[in-house]
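Notes for the one structure printed next.
With one protein chain held back, the other chains of the complex are shown just where they sit.
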Amino acid sequence: MSARGQQHLWVAQRVTAMILGVAVVVHLVTILVAVRGGLSAAEIIGRVSGNEAWLMFYAVFALAAGLHGAIGLRGIAAEWLGWRGRRFDLAWLAIGLLTAAFGIRAAAGLYAA
Amino acid sequence: MRIDTRPRSHPTYIAFLVHRISGLLLALFLPLHFWALSRAIQGEAALENFLRWTDNGLVKASETLLVILLAAHLAGGLRVLALEFLGWRSSQKTLVAASAGVSLAAGLLFLLNVG
């Protein structure tokens, strides 16, 4: 990949980081509030089901997390395992998008429940 | 391989290591998390079953660990963003300390809520 492309990966990493910075705080607060008195399926479904705002939130969250994680793994694999080059880059991109798709599917499932 | 700790004991290096290790574990956990969720949402009963399974001690302990990892990675990420985008310099040590504080606080809060 060109140096320009590598810079764009860095930018994607930082932009998703900023999104995640907000999303993780929301997620943590939700966990802390939800866990109070024990988690229940009814509570989670009652919150997310049919609610577009939560669906959007989780979709953006999952996309950002999937990409952010894959780009991070790419860097670690390059430095600690020597996995470098175009084929690895494409594989990491695919892993990132696939992970995100799984997350979005889960969010859609809760929305439809 | 023996790692020489003498050149790697400054707070900002430790902040880097914590950020990297927590990020690595979280990135590996993420697909697992999504997979478990999408399996569990085949209806309220399935989700409820899944949640009851997570009530066991080992799962609870690893959940606490995940919350701490997430908080630590978030705090470390804020450090990096502050350095890169805001050009913060001298307050690096304070930043590291604050990062550790935030993650610990989140972990404790989680524990308190579970109890």
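We just call them A and B in the order they show up, numbering each chain from 1.
In this text, contacts are C-beta pairs under 8 Å (C-beta built on N, C-alpha and C of every residue); 3 or more make two chains touch, one makes a residue touch a chain.
Assume contacts and distances are computed from a predicted model.
As stated in its UniProt record, the chain not included in the shown complex is "Fumarate reductase iron-sulfur subunit", which appears among "Fe-S cluster assembly ATPase SufC", "Isoquinoline 1-oxidoreductase alpha subunit", "Fumarate reductase iron-sulfur subunit" or "Rieske 2Fe-2S domain-containing protein".
Residue positions on chain A in contact with the hidden chain: 2-7, 10-11, 14, 78-80, in rising order.
Interface with the hidden chain, as seen from chain B, comprises residues 4, 6-8, 10, 12-13, 16, 20, 79-80, 83-85, 87, 89, 92.
Operating definition for what follows: only the chains that are shown with their structure count from here on.
Those residues of chain B that touch chain A in the complex are listed here as 20, 23-24, 26-27, 30-31, 34-35, 37-38, 41-45, 47-48, 51, 54, 67, 70-71, 74, 77-78, 80-81, 84-85, 106, 109-110, 113-114.
Contacts from chain A toward chain B in the complex involve residues 14, 17-18, 20-21, 24-25, 27-28, 31-32, 35-36, 39-42, 44-45, 62, 65-66, 69-70, 72-73, 76, 99, 102-103, 105-106, 109-110, 113.
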